[in-house]
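Worksheet: the structure to be examined is printed underneath.
Let's turn to chain A:
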Amino acid sequence: MKVPGKMLPKIWVYMFKKPVTVCYPKQRLTPPKNLRGKMKFYIERCISCGLCARDCPSTACQMYEIDGKKRPVFDLDYCTFCAQCAESCPKDAIEMTAEFELAHYKKGEAIVK
Partner candidate 1 sequence: MARVKLPIGPQHPALKEPENFTITLDGERVVDVDIRIGYTHRGIEKLMESRTYTQNLYLVERICGICSYAHVVNFTQNVESVLGVQIPKRAEYIRTLVLELERLHSHFLWLGVAGHEIGFDTLFMYTWQDREVVQDLLELISGNRVNYAMNAIGGVRRDLSDDHRKKVLEGMDYLEKRTAYDKEVAINEKTILARAENVGILKPKIALKYSAVGPTVRASGVTMDIRKDDPYASYAEIPFDVITTDTCDVLGRIVVRVLEVFESIKIIRYLMEHLPAGDVVMKVPRKIPVGESISHTEAPRGEDIHYLRANGTERPDRYKVRTPTMANLPAIAEMLKGSYLADVPIVIAAIDPCMGCMDRVLLLKEGSETPGDIIPWDRLRAYGIKWYAERGWKI
Partner candidate 2 sequence: MPADINRIKEILQSVTTDIQSKTPTRVFVSVPRNDLIRTVNILVSELGVQHLSTITALDAGTVFEVLYHFLVNGTEITIRTSCPKDDPSVESIINIFPGAVLYEREIHDILGIVPNGHPDLRRLVLPEDWVGGYPLRKDWKPPEGKE
């Protein structure tokens, strides 16, 4: 039947139900394990090939001289979390974790080495 207020029964029911949204940060939802969050870098597996820096679409990953060897440094300010570096790495030295709360106070503080 075509009437105004078709939703009223449902509205009445929902009025007494708990909301579906959550009060972040008091309540948190757990993201799936394979979320593309902050990356983890295993320096011992790195062979300094530079593929990650080459494929990075947003210049977040760049090679720097660390202890005499070329190592990737990830600047999360630039990162788009596409996980291409983890994909490109031949030795699986880069891994994406489910950590997504990456707010920080100053530019350049969120760096993964």
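Selection rule, in plain terms: all candidates are chains of the complex that A comes from, given by their letters.
Here are some notes:
In this text, a contact is a pair of C-beta atoms (placed from the backbone, for glycine too) under 8 Å apart; a residue touches a chain by one contact, two chains touch by 3 or more; residues count from 1.
It should be emphasised that the depicted structure is a prediction, and the values quoted were computed from it without experimental measurement.
This complex places one of the candidates 1 or 2 in contact with chain A: number 1. On the side of chain A, the complex with candidate 1 involves touching residues 1-7, 10-11, 20, 31-32, 34-36, 54-58, 80-84, 87-88, 96.
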